[in-house]
Every structure is written in structure tokens, then in C-alpha cells.
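All protein chains but one are shown at their positions in the complex.
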Amino acid sequence: MTRIRVATTWLDGCSGCHMSFLDIDENIIQLFDRIELVYSPLVDFKTIPENIDLALVEGAVSSEADKEEILTLRSRSKVLISFGDCAVTANVPGMRNQFSVMETLSRAYIENSASGQILPSGFVPKLLEYSRPVHEYVTVDLFLPGCPPPAGVILSILNDLIDGRPLSLGGKTRFGA
Amino acid sequence: MTIEELQDIGKIEKEKQEGFKYRIHVCVAAGCLSSQSGLVKEALEKEVARRGLESWALVKGVGCLGLCTAGPMVAIEPDGLLYQGVSVSDASDILEALGGPPVNRLDCSAHLPFFARQRKIVLENCGHIDPESIEDYVAEGGYEGLYNALRTMTPAGVIEQITKSGLRGRGGAGFPTGLKWTAVSKTKSNVKFVICNADEGDPGAFMDRSVLESDPHRVLEGMAIAGLAVGANYGFVYVRAEYPLAVKRIRTAIARAERLGVLGRNIFNTTFSFDVTVRLGAGAFVCGEETALIASIEGRRGSPRPRPPFPSELGLWGYPTLINNVETFANVPPIIRKGGAWFASIGTEKSKGTKVFALAGRVNNTGLIEAPMGTTLREIVFDIGGGVTGDRKFKAILTGGPSGGCIPAQFLDMSMDYESLAQVGAIMGSGGLIVMDDSSCMVDVAKFFIEFCMSESCGKCVPCRVGTVQIYNLLKRITEGGGKPSDIELLEELCDLVKNTSLCGLGQTAPNPVLSTMRYFMDEYKAHIEDKVCPAGTCHMNPTE
Partner (left out) sequence: MRYPAFLQRIADRADVQPVRILTFSINGQAVSAREDETILSVARENGISIPTLCHLDGLSERGACRLCIVEIKGSPKLSPSCVTLPRQDMEVITNSDRVLDYRRKILELLFTERNHICSVCVSNGHCDLQSLTTELGMTHVHYDYLHTRHAVDASHERFSVDHNRCVLCQRCIRVCEEIEGAHTWDVMGRGYLSKVITDLNQPWGESTSCTGCGKCVQVCPTGALSEKGKSVAEMTKKRQFLPYLKLMRGDESR
């Protein structure tokens, strides 16, 4: 049986959705008979490959780097899932959206910093004006809300997708979760 | 008071005025006052005194003469002369010319079609009578309608005449007035109210203001007749505080009418009493919606409530209440005086009588006009309005203000009536007309009006409160060059949502300017979105995102 090529990525988020993915415990063994993880923070590939069957995106689009990543990933993936609240709603990263980028940065790096008191520049990607959900940049095929989405839901959605069953969240996960 | 006594008051007033060989009418409505007609009147009075002509020439302040664009306006009776753009320094020449050839430089005859094409019922006294003199109103047959209604008709008979006249609400929706009156009269209650809605809020509209400033007694008489017909003894005039002159004149009118015994206790020595109180609104657009208006009079926050129950059942303080617009009440006295059949003979099959319009925008003759229902847009814009300013090309006319629609040139020969307007996606509204030429960007126009509705939404229901912001943001983005092709579909979706799910008329009609401009000027939307170009050159396109 050919394994489907899965990519996961981690934009502006806490990695909790990836942790929840790993929480499928021993099921991961059977799952990996069916999928091949071709790109992910969980593995060591550095560039986004071509011909991805399924992409899971965790996190909001907050910086130039996030934007580039999501545009490339979308162009190389057949199906793309907004994976968790940050990807779906911008969630906690989006809480800065009522403030300007400058206000946010100076709160973090100047007001609340005991030493240094310098704004980051150059070596970290530039923040966008707003932290936005993934679907404001690219087409999203499925929304999987939850902070994080429960492990069982992740597993069943993946299996449904692979088996070609109709997808339904059926209230199994929700915002906040 | 008997009818003879009333008519005597009128007769004496008429004789008094006709005793003067010349009567110089100076417009003292808000438009002309703002261009110093008050000083012109003073100068004319001084000049009359200086020449010792006090018994020969009368200087009289009158209501709106209509052609606001050419103010201050002065009319010379009985010659029927009309002067425009009169200033203080013209006083001497005007008096000098009495009885001789007119002052050419002030001549207004070029605007003849402006006056010739109109037919005045509501505005019949505007520009003729002194709005602060009840005797002047009585001299023109004022309060005879009320007398007839009281002494010779039954309440049911009054309603029958109103129903027969085919009069429809002039505030916007065009609900048949006879039906409304019938509903209130049939609701059983010891206490009922009549409210005159003078909370005129459309940008560019000044019909109600002009009527109140120029002929306030007509409105009071209409309200009293309505009170008699539906069984109400108390009336409220809800007028916005931004109309100080209208407020002053309606208050003066109430005081004088009470003194004469045509308002207040035992009107015309009958058992019928009708008291009118003025309530000031703080200028919220939503308070023109009847349930919000009622809440505001009650001293509560001016936000609408769902209907039913309609005010005819549960209105002011829970009592049955009749609410009509200023212009609707102003139509009542002539209908009672001349009969419903007379009124029904004017206008179209389903829209009877005349309509007052405030003509504004890129048109030569801006001002207050009245035309029979069924007059075409072309007659209004090009004959009465004198065409588009600066020889530019007519592009569209907006009717009904922020709740209305933009009608493009291909419908210029359409008749102005409730049904035809609805067919092209516009509404009659309260009568504001804004003419636009090819220098107006229709996307920008839509943005302007949705911004108005967004800021004036009361915030009670979700679709209107948030939906209007979403629509505004999309239009803002499009006019700044950041529009996406998918925005069109999103706009249509949001307009549909706000229109169909909002609580009151404000939200339900707020998308109309957007929908009508999308219907007729989609090419302009596309130019903004796809080519990042504003064809009219109004929008500063700055496609950064």
C-alpha cells in the first residue's frame, strides 16, 4: 500500500496541537503504516517538498516568514487543514491585534525587559501588522478548531481522509476545547 | 368660535395686507437666513421707514420660496416679481423699482421652469405667509379643515376622506395613511397619542424642516384632525434639536393656536381637546424609526423594538399611538377642506397627490420643490432642477437618502412613484434627492452612505451593528486599491444578510445604496478591484497590500 505524503508545520502557535497529535499514543504505529511524514517540526527535513497529499498547519500567520511558509506549503499540497485554534482564528497570537506592532514589541522587549531593552531586528522575521488565521492567506480545505484539537479527533479525521470517508466534525471539537 | 368668526379673522388680515400697495416678501427660512436674509429684511424695513412708505409697502418675512441655491430670495407682490441673491445694499434699488421696471441684476426669470413645473399642496403657503402669524394662515383657509372635521364630520367620516384620498405615509415606507388611522381608531383605549415625526435625518434632506419653518400651523391642524379622527387628545412633535428655527416656530405656532382656541382645551367650543407638546431629539438617525422615537419621547434610550406589536396597539407609554411624518400631516388640512376625491385626482394610480423633494447635489437649482406623483426624473432634474451643473454628464440620482438607491441615467424617464422606484431598487424615502454627475465615484458614494448607517446604527441587533462595519471595511479597502475579486461576492452576501435579518428599518435598508450601485455600476467596482483605477478620479488608490 502506498503511504500518503503528510506535512505538518508550526507557524505562530505553542506547538500544543503537535503535542496533541503525538497524544494518539500507540496508534501512531498503525498510522505510520498509512502515512509518510515528509515535512514537520517533528522530523528533520529543512525544506518543503513537492507533491504533498495532506498538510496540517498549526499556528497563526504572524510574520513574513509565516506568510512565505504558508504560501509555499499551500502551493505544494493537495489538501490543507487548519489545525487548531491559532490556525483557524489566530487565537492567542491574535490577542496582539488590538495593539500596534510597535506597542506589542515594546511591551515585550522594553517595558518588561530587565536587561537589554532592544527591539529585535534583522535576525528574526518581521511581524506583520496583524496576526491572522491561515484562511485569510490561502484556501483551507478543512477547519479543525480546538486548543488543542483532541488527539482522538485528529486520528479519526486522518483515518477518514485516508479512507475517503466524508468528513464531519460533528461537534467533537470546538473553539477553546 | 364659529366658522364666521374664524373667517373674519382671515378676512381682516387679508384686508390689512391688501391695504398695502406693495408687499415685499423676504424668505426667512433657514436656507436664506444663513445667507443673511434677516439683515436684508431689516434693511428693507429701514429703507421703507426712511422713505416714509410705511403705509404703502409692507415688508414681511415668509417661509421657504424654494430656490435655496439663489438665496436670499425676495418676492414682490402683487406683481409676482422674484429677486435672487439679494443683499443689504440692494434694499434701496428694490424700493426704487416698485411700480417701475424691475431691478435687472436681481432678476430671477431665468429660473421660471423651476417654478412653472411644480404643483404645490403641502407648500402652498410657503413663501406667501408669515410663519409666525396665525392670522396669515387663517387668511389662507387655515383651520377651516379642522372646523369642518369637528362640526360637520364624524371621526369615521374624516378617516373615510383620508382613505379615499389615497394618501400614503411621506416618511419613507409609503404605508397607506387611511389604514394607519383606522388601526389606531379601532384600538380601544381611553388614552391615545398622535406623534408627528419631524426627526428628519437623511443627509441632504430638508423637507420637514422647511415645512415646520414656513407653515407650522398646517402641521398642527393636520395633527388635530388626526387626533379627532383616531380619538387622541395629546400630540407630540418630535423634532431634532439641530433645527432650532423649526423648534421656535412650531412652539410659537402652538402658543398662538391655543390662544385662538384652535388647539388645546375645547377647540372651537366643542368637547374636543387636543394638546401638542414639542419634544427635542438629540439627532440620532435611528430615532426616525417609530419605536425608537417612542422610546426617546419616553425618556429611554432611542433604540427600536421588534414589531408587532405596532404602535397602533402598544405605542407611547403603552397606549395606542398614531405616528405620521410632517409632510403627511401637512397634506391633511387640504384633503379635509377639498375632499379625498380631489386629492386622489392628482398623481398616479397608486401614488396620489404630490411629493416634496429636497433637490441637492450637482444640479443647478438646488432647493425645495413639490411635484405631482408621477413626474419623471428627467422633469425633476432637467426642468425643475435646471440640469447638471457645469455641463457635466448626468450619472445617477439618489433617492431616499442612506436607505435609498442610486438610479442611473437609463431610468430618467421613469415616473416618480412608490412602485416604480421600488422596481429599480430605490425607494421614495422622505424625499431627499441627490444628483450626481460623472465626477462622482459610485463606490465612494456607497461607502459614504454605509458609513453613515454604520455610525447611526443603534447597536442593538447584531447584523446591523457588525454587518454594516464589515460592508464599510470592504468598501474602504476597495476604494483604497486593496480590493480582491472575491470582495464582490462577500459584499453581496453581507448586504443580503443585513437586509434580511436586521431588527428595524435602518438595518433592513442600510445596504440599499451598496446594492443599487453594484446593480448599475458594477463596471466601476471592477475597475477599482481589477485595474486599481477609480474611473471618476475620486478615490486615492494606493494598492499596497
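What to note about this one:
All chains are identified by letter, namely A and B, in their written order; residue positions are counted from 1 within each chain.
In this text, a residue touches a chain if its C-beta (ideal position, glycine included) is under 8 Å from a C-beta of that chain, and two chains touch if they have at least 3 such contacts.
Please read these numbers as outputs of a predicted model, since none were measured by experiment.
Here the chain not displayed is in touch, across the complete complex, with A, B. Within the full complex, the residue among B:N148, B:T375 or B:S457 touching the omitted chain is B:S457.
Here one chain is not drawn; of B:R305, B:R378 or B:K532, the residue touching it is B:R305.
Interface note for the absent chain: among B:W56, B:Y319, B:W342 or B:F382, the touching residue is B:Y319. With the whole complex as reference, residues 284, 286, 298, 301, 305-306, 308-309, 314, 317-319, 454-470, 473, 490, 493-494, 497, 500-503 of chain B touch the missing chain. Across the interface with the omitted chain, chain A contributes residues 82, 85, 88-92, 94-95, 97-99, 130, 132-133, 135-136, 140, 143-145, 147, 169, 171, 174-177.
The criterion applied here is as follows: only the chains that are shown with their structure count from here on.
For the pair chain A and chain B, the distance between mean C-alpha positions equals 58 Å.
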